[in-house]
Structure formats: structure tokens, C-alpha cells
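Worksheet: one structure, shown below.
A single protein chain has been removed from this complex, and every other one stays in its place.
What follows is chain A.
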Amino acid sequence: MPACSTKCGKNAILKRPKTGDALCKTCFFEAFENEIHFTIERAKLFRPGSTVAIGASGGKDSTVLAYVLKLLNEKYNYQLKLVLLSIDEGITGYRDDSLNTVKQNQEDYGMPLKIMSYKDLYGWTMDEIVAEIGRKNNCTFCGVFRRQALDRGANLLKVDYLATGHNADDIAETVLMNILRGDLARLNRCTSIITDCGDGIPRVKPLKYTFEKEIVMYAYFRKLVYFSTECVFAPNAYRGHARVLLKDLEKIDPTVIMNIIQSGETIKVNETAKTPSLTRCTQCNYVSSQEVCKACILLEGLNKGLPRLGIGKSSKVKRLLKENEEKNKSCCRNDTQESACICKANLPSIK
């Protein structure tokens, strides 16, 4: 068995994908935690005294994130107040089980927990949405709704930051996906460690440079309990293809992960390329690149029995929305009857 690369005298337990170093358990914990601390310090992620909501799914990444943030907060005196924020998508056999893991984290780490459900926010559970739309585009709904749900939860909790467990592999995957889709606007911002939606709550990714392998190894050696059932609807997600490609490349050379992130960070999108500017949704006031945000369009489709409304070309959406606008004039454009409109009834306005 090889000895620890730090010459501490102990046997190594893991080969680090990032550096190739062989480390013992103690040196691995230290390196893992210190790198996250260094990432937080270098990017000046958190102002002292602020409140941070941790987007907690009960999975490996958010469980490790919550554990490490608590540890670093105490060790380096960040003076942060940490809370857990979970989204209940309403997926039977998946999220109901994983939320129990989050509740366990709440107890173990002594952090307050807030759960926001799709049913409360949008009037639909994912189970009900899948019954309408089928299993082809369901992940579009889930992704769009969850992003907003986290922001709405963060607003409700009046936190200063929303921290998510996105790891290096996730970010490299997203860079690849945005290249494959030609989505320059997202390619431009997907590697940012801190994203600020206008006057919204900044989202931060403290695990941005942390490899998935190390997160799983860390959770194993620290004996952290996390939930690992695949979402029952996930097999059709496009992300899966980017993921397989990345894992195959990683096997040949793990540094490919950091190389892709670095490419994403330094790539400069041609200024003449058309990128949408961010504005606010005219229906729910959430930040959006279109007049009406994706969540409102998807929701309108669901509520009007046209579940495919928000899937595909935006020109088609615009035409259908224009038709609907005529009909909706009485409710959407009339403030006194605001609650009568389907979208406004279900989506409380942000700020």
C-alpha cells in the first residue's frame, strides 16, 4: 500500500483526481476542506455576518456542502448563519424519501430547514405534470420550476446568499451542454462562482472546483448519510449524455474536468453574437430574458391544457401567448382582479 504523499507516515487511502497525489484520510480531509476554504476566501464569497441558505436535496453534494460549510464557518469564524432550503417537487418514491435525509441533516447539523413545494408554489406536483406531458420534456418543467422555487424560498427566508452543491463535474458538464446546444448566453455565465440575478439573491457555488469523486469519498470516510436514488423520471434527461461523455473523458485523464471549466471561464463570447438581456417577467416579476418568464409560460400551458406550450420554439410561444392575451385582458391587465388570473393566483410576486 503506498504511503501518503505528504510524508506524514500514514498509508494513503485515495488517489486525488486533480493532482494525482496519494493521501491518507487525515491529509485528505485537510486538503479537501482547505481547498473549499481557499475557494471561498479567494472569491470573497460571503460577507461576515450574513445568512446563507443551502439548497439541500439530501443528495451527496448538498449534504457535503452543508457539513463543510458548518465546519469551515466554525473553524475560520466566517460568522455566517446557515439554513437549509429544500424543494419538494412532488415526485413519489424519490423526493419524499430524500426529504427525510434532509430532515436528518437538520437535526445533525442543528440548522433550520425550510421546505417549499411545487404544489404550493405552482399548484402542480411533478407527478401531476408528468401525467400531462409524458416523460419526454418533464425535466424542462422540473428544472425551470426548481430554479425559481429556490429563489422564492431564499426571498421568503430573507437570506443574503443561496449556496448550491454544484461540483466541478457538474460545471464541466454544463459547459459541454451549452456548447452542444450553442447556448452562448448560458455558456458565458455558467462557470461563474457567484451569479447575481439583478437585485435578486446571489447564488454561490463553493464546491465549484471540487471533484465528484472526492465529494463521494469525503462523504464515505466522514460517514455522512446521504440519499442516492436516481430520480424516477431522470433517464430521459439530455444532461445524461453530456455526463457519460465527460465520465469517459475523465477516465482517460481526470484533469479534463478542470480544463473544461477553465475553457468555460476564459472563453470570450463574440460581442456581435446575439445574447438576450435580462429583464423582468411581466406576469410574476421574476428575472427573465423574455417578456414572460419560462415558468409562467410552462404553467400557463399546464393550466390551459396545452402542456407543450413552453417546449420548443419561442416564436410559437409568442403567437400562442398573443392569442391568450386577448382572452386574458380582463384578468391579467386588471389589477383589481389580480388573484383571478391563473398565473398570478399561483405565483406570488417576488419583491
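One rule holds for everything that comes next: a residue touches a chain if its C-beta (ideal position, glycine included) is under 8 Å from a C-beta of that chain, and two chains touch if they have at least 3 such contacts; residues count from 1.
In the analysis below, contacts and distances are computed from a predicted model.
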item: Chain not present in the shown complex, as UniProt names it (candidates "type I protein arginine methyltransferase", "Ubiquitin-related modifier 1", "Eukaryotic translation initiation factor 2 subunit 2" or "Signal peptidase complex subunit 2"); value: "Ubiquitin-related modifier 1"
item: Touch criterion as defined above, residue of A:109, A:122, A:226 or A:286 at the omitted chain; value: A:226
item: Which residue of A:11, A:50, A:100 or A:259 touches the chain not shown here; value: A:11
item: Residue among A:88, A:127, A:250 or A:300 touching the omitted chain; value: A:250
item: Sites on chain A contacted by the missing partner chain, in the whole complex; value: 1-2, 11-15, 22, 57-62, 98, 165, 170, 212-213, 215-217, 220, 226-231, 243, 247-248, 250-251
